[in-house]
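Notes to accompany the following structure.
The other protein chains are all here in position, but one chain of the complex has been omitted.
By letter and in written order, the chains are A, B and C; residue numbering begins at 1 in each of them.
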């Protein structure tokens, strides 16, 4: 599953770190503030769906306006998650892989 | 930036999809519910930090108990983000890369 | 503690119910949607503070712009909380009073 285009988590995490450093945003990027910003962005994603029925929510990518908005909020959530992991030295992919391993034991398949 | 150990976003996204399918959780995994679950997990991450000063929040990985809790919530946030992207056919890494491109124009470096 | 001006929770809850009924918004006002809307508004309140230091956050009412924004989000949070309680028949004030009673036992004063 190699991506030829350089779109990987480590590369994006590095771009985000350079972006913040070049703008001198690092003093704002405490782990607490980044976790809070992540939750604010997650709520902005939820806001798109808040009055939709389950069925309507499944068709949210059919209109370009809402599709763009959804992609944009996904990007924001991922951006703050990776910046949070960067400042605390967390490997997000390894954390998720470990969690899936544990969940396979905790919730046996039928 | 290939990872030899298979720890990439596409692989984890596929494991999560198989995990949900094997447990017949797919009917619950509407985009709306997954966005809501993502925001609930993001708040659980925030909860760890809610009464900490900025300085205390920077030392959260020093104790094994809170370090484990932080990594666990990071995994949960990423898991729901990838499952959300899976059901809507969104490429999260491409969405973030596009967003960084746009932000480089929107917020010029000093 | 009577308020002469009719500003009480029961009166506001009734105004909100009439407001929603007059606009035929009731089908959208499931308990789930109202809880989600409440959390979205709470995050909009948090957003005002997300990059502020603790000290800056204490001065947020000093500028008319941010003071208005804070008051507006407080109103939105309370509005969804009362609408949530209305559709489920919950007495929010009694729930809080009971909780304080329990907390006085759970967390003895020094």
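Note that in this section contacts are C-beta pairs under 8 Å (C-beta built on N, C-alpha and C of every residue); 3 or more make two chains touch, one makes a residue touch a chain.
Not measured: the values here are computed from a predicted model.
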*In the intact complex, which of the depicted chains does the undisplayed chain touch?*
A, B, C
*Identify the residue among B:17, B:40 or B:100 that touches the chain left out of the display.*
B:40
_Residues from chain B at the interface with the omitted partner, ascending_ = 28, 33, 36-37, 39-40, 42-44, 46-47, 49-51
_Counting contacts across the full complex, list the positions on chain A that touch the omitted chain._
36, 39, 43, 53-54
_Contacts of chain C with the absent chain, listed as residue ranges_ = 1-3, 6-12, 15-16, 19, 22-24, 30-33, 35-36, 38-39, 42-43, 45-46, 48-49, 52, 54, 57-58, 60-61, 70-72, 74-79, 81-82, 84-85, 87-90, 92-100, 103-104, 107, 109-110
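Basically, only the chains that are shown with their structure count from here on.
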*Cα centroid separation between chain A and chain C, in whole Å?*
28
*How far is the middle of chain A from the middle of chain B, if each middle is the mean of its Cα atoms, in Å?*
5
*Enumerate the residues of chain C that touch no fewer than two other chains.*
36, 39, 43
